[in-house]
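Apart from one protein chain that is not included, each protein chain of the complex appears where it belongs.
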């Protein structure tokens, strides 16, 4: 049942399948701080020296995604996937695939834009509890629009081009219409030139992807009489650690104001029980400071007005290398693992066991934390180095236990260090910004029980 | 698979079906302005002379509705339909049908109250991308309650009577309990007197429907410490164009304050490949001005207090005529189209092609924009003519391509003109209100890809 439960018509041209992905997680923090935003609004007495809470241990539902998918008239595939984890249910995937030809397919609706390699790996197939900074912090998650894609050159080259609404770094479009009319263009080429051979290179794939758009954010973060604050209307992302704690936010005056481009070279390699995935991503984002918009104390506020002379183009980048090894002899692949022997106490099977390790880091443009003139770290910056960190570097090691094709347990230990983000050592930020303290290292244990069918 | 994928028991008395409706839309505006409310709270510099933004081009999910429906013990039908399009998933339909007799059925839960003809046509069967002003702006969409209905006089007369919570014009009840305890009564008669004949009149149907209730709105639009603002508690609607841009809102002091009645004569006609639908609707709504309620700057505010002498009864109306013609020879009907030849590049089939055209308009009571005494357009009016338009008139032309019974592409071009709604030509509103400028005409291209099974 790794392929879901299905019904099909006698001629096989119409079919429907019920599938599901369920992940129940537990996060435990030995060390580490919570969201930068929560430094106020909190219980007195629980705060560390830098004003942070400890990150809170918690059980949570990470993904709860019943799926209906199917094929109509042999050529038209559809997929409906709600996301039930989290406070309110939303749609995570809803698209139509028109498979006009293996070399020319059209996908329309809400889907993963064809950009990041690790993102395109299914949420039930990823080797770690959470994806790397490349995927979560820089590249798009889900977007609305249309893509053409297909396999050419003897199925050795996969191409994809898309026109989408556009989402912030790591962003997941909500399904509703956009507040900014500019489209985001995506492109990706991924080659598997040796796939038909039977040598050590047959499992090698590599490619490159990119996105480009213009985006004008609004300083519209406050509640009005008839609509709630929308923290995403500034057109800018926040970034989270491997333990899913926010360590970087732009300042409230900062808005996206112009071009955003991303580029992401990527590769994967599978050989017997060994797997490797590596990816790099750079985003270049034009930002400006603004006034207006946010009326303190509620109310509708005024128009967003860009402060003259504050435009700057910021470049952030991230990369990762991740390896996996199946101890029980199964072949590694981009997809899930089917154990040779299922776990069964009575019959003595132990399932499949896999060890994984990853290094991933993200580095923000140092101009993010300086004013336009480069003379100050404390006034008119795009983000505040004393609350937001400039970089995060994570080592993650883990073990995956595949009880059978459908049930999996995962355990990751993650160690993350930061540059900046935790207040000022002396009284005021010095001219070089070098007296800013580092956010406390994060040591997190991430556990997961998964059912996927 | 136009009837979904199903399972049934051996005796056929218990059955369940999976169905789905998916619509991925794109909206492009050659001309046209955005929501009246967004005239402030926006990027400076993007605004037109009248303070509007251009309407934003966008891709969006319009309907994403996986459905479970079925029959129990041969007589009891049920239907569960979530709506996954939009920010958060909600329930769009959830009801029980007890088919005690063809002439006496009971429906309870959340459903389309039996009122508007075009509304009762399925969201996957409508001939245009968006329904007309009659349906979207005046008549109810979904409500909670119970209806009895059935076919009598040799199935030539369909009747329906309902008792519901009541919804504002075009409104979709949320599934939760009501803040106003008055019920809305609905009634509808629809005749197809020649349905058993085989002449040019056999496809003719006509009828009339109405609703009546009392509703007292509250001036409670602000956030309180424990609940979010609810823009619908004033008991009044806003109205959108064919391009789905809001062009009319009541003023913040205006609340529903008394009787609301609606009446809607309606007819449809199908003859060979030709189809016609026409409908008129009038709503009469008692309103008053109020003070209190909305405390500026957050906080809980005070009670709603009706300002003495401000009660007025406003009558708005809308109508539409829409025609369709199937070029490929299929028969038109109230339901979907099954092409004679499915689209298939290899075999040379081209599906079914249909041309459609519609005229629809809405006219608001001119008293809406005058004060009680009828002496001023600028103070103590129920809506502001310099931001909200008094009428909208839309021409829509389109083409529908049915690739097969389940997959459809639609393209509509819509041209809308307005009366009022875009600021004052001279310095102040004159006594007659004649110097108010018209909102910019809207020219919109609405495209859709649809899967329905």
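Just a few scattered comments:
Order as written gives the chain letters A and B; numbering starts at 1 within each chain.
Definition applied: contacts are C-beta pairs under 8 Å (C-beta built on N, C-alpha and C of every residue); 3 or more make two chains touch, one makes a residue touch a chain.
None of the values given here were measured: they were computed from a predicted structure.
Looking at B:19, B:53 or B:110, the residue that reaches the missing chain in the full complex is B:110. Checked against the full complex, the one of B:144, B:253 or B:422 touching the unshown chain is B:144. In the full complex, chain A touches the hidden chain at residues 1, 5, 7, 18, 20, 22, 24, 26-27, 37, 40-47, 54, 56-61, 64, 66, 82, 84-89, 221-223, 228-229, 231, 252, 294, 296-298, 342, 345, 403-404, 406-407, 449, 451, 453.
Across the interface with the omitted chain, chain B contributes residues 7, 9, 14, 16, 18, 68, 70, 72-73, 76, 78, 80, 82, 88-91, 94-96, 98, 100, 108-110, 144-146, 164-165, 174-181, 183, 216, 218, 220, 223-228, 292-293, 297-306.
The working rule: only the chains that are shown with their structure count from here on.
With centres set at the average Cα position, the gap from chain A to chain B is 37 Å.
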